[in-house]
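Accompanying notes for the structure given below.
Only a part of the assembly is drawn; its chains keep their places, and the rest are absent.
Order of writing sets the labels: A and B. Residues in every chain begin at 1.
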Amino acid sequence: MPRDELDVMSEIKRNYILQKIKKDGIRADGRKLDEMRKVVIQTNFIPRASGSAVVTLGRTKVVCGIKIEAGEPFPDTPNQGVLTTNVELLPMAFPTFEAGPPSEDSIEIARVVDRGIRESKMIDLQKLVVEPAKQVWIVFIDIDVIDYDGNLIDACTIAAVSALATAVVPASTIGQKDFPLPITCRPASVTMVKIENIVVVDPDLEEEQIASARLTVTMAEDGHLKAMQKGEPGFFTLEEIQKAIKTSSDVGSQIRNNYPK
Amino acid sequence: MGTASDKKLFDENGLRLDGRSPGDLRPIRIETDVLNRADGSAFIEWGGNKIQVAVYGPREAYPRHMQDINQAFVRARYNMAAFSVDERKRPGPDRRSMEISKVISEALQAAVMVELFPRAQIDVFIEVLQADAGTRIAGLTASAVALAAAGVPMRDLVVGCTAGKVDGKVVLDLSKEEDNFGQADLPVAVMPKSGKVVLMQMDGDLSIDEFNEATSMIFKATERINQIQRDALKKNYASTAQDWGE
């Protein structure tokens, strides 16, 4: 993830954040270590899309639009719809984000979001077949990041799940009846970073900048792990990971309460 | 312009499919400072268009060889979200968006006091979240507001509007269907104080009389749209003042 604009955060600020976490167990913005920032979800923001959501997570803001179109299945999965996820780190979101082909960062985010949705089997892809091997529904998840203040993986997962949960398959375009996208569960990803030896949930940008390592844990209602991703060039101990899984289970339930019904 | 069709675009009362008279605008709403990271931002809803604009700069132009020792340059980047149009759009610039980026950049360059910022660039990012005819004009109109909200010194705002020809009649602010099935499209942007034209494109078929009728409609409309721009900026300043007062 990007360093701050001048590629240095003032030593003073860095120390302030650090000391507050270490001494008081409280973060610079007053949050507890395992506390998410405020989540606001607005669905159906893009009525022309098959589903959509604008999500703000603190000062991070992303827009997700779902397009569902008829097309060909993959040859090795003739009896399944197709799911594809793309994240655009728009240059409007941060001074150093650049236009152009997806960066490593945007690819990692998209793939972690995709894995959470795919592996939890949130979308019942078997119900998205029009004619086996010939025509299925292709679900395009596209996410525009328009304001960046940390923790894009969770913001994007929330936006994608919310948009999918309210999406409609436009079957009328092929002479059938529109129907809600078949949904089986609502995965929630919880991302934590490690600052010195303390793990905090839902880092903002300044916390990301001083963190050594990142861990994302995605679970569904069944309390099972669906996807994990460790990132950044630091490490976790196995105990830290086990504790993070526990935290993720709790925080994930809170996130799930915010999802549109 | 549009595809030939038997589609009727006026009802028996001479009103358009969405109930507007020929000289009516669609509803327009502009909000400023909706993003935290950018130096300035504006969000515009114009009919079904939903467009987010962010401004960064003036900042040192990069790469270096692009720097102009006499002035800043404005680099607008118009982009359509993959989900903004009926059929999913593959991400990244296409020829249409590159042309639009160019004409918007040039229009804003005319209005910004670029001579104050040698060697600098001012980035204007325009993201079309939902497209509904007239995106370039709506994006440009919001860009001017975002620049002002960013505190970039300008000679004047820039405000745009389109007119077109539908069923042989000149109308203001084409809707998506009118754009698809109409006979002409004329997007224009002006600096409202002076009436100077900083963007003009046209395609289709217009007699010279029709052109004059269309531009006259547009000029009148830009006054109304400019008022919306100024109100949006005022609301922002107001609320900023309020915040300070707390």
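Throughout what follows, a contact is a pair of C-beta atoms (placed from the backbone, for glycine too) under 8 Å apart; a residue touches a chain by one contact, two chains touch by 3 or more.
Model, not experiment: these values are computed from the prediction.
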Stoichiometry of the full complex in this file, given that only one copy per chain type appears: A x3, B x3
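Rule of thumb we're sticking to: only the chains that are shown with their structure count from here on.
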Separation of subunit A from subunit B, taking each centre as the mean of its C-alpha atoms, in whole Å: 32
In the complex, subunit B residues that touch subunit A: 35-38, 41, 48, 50, 52-54, 56, 59, 77, 79, 81-88, 91-93, 123, 125, 127, 129-132
Residues of subunit A touching subunit B in the complex: 45-49, 52, 59, 61, 63, 65-67, 69, 86, 88, 90-95, 99-101, 140, 142, 144, 146-149
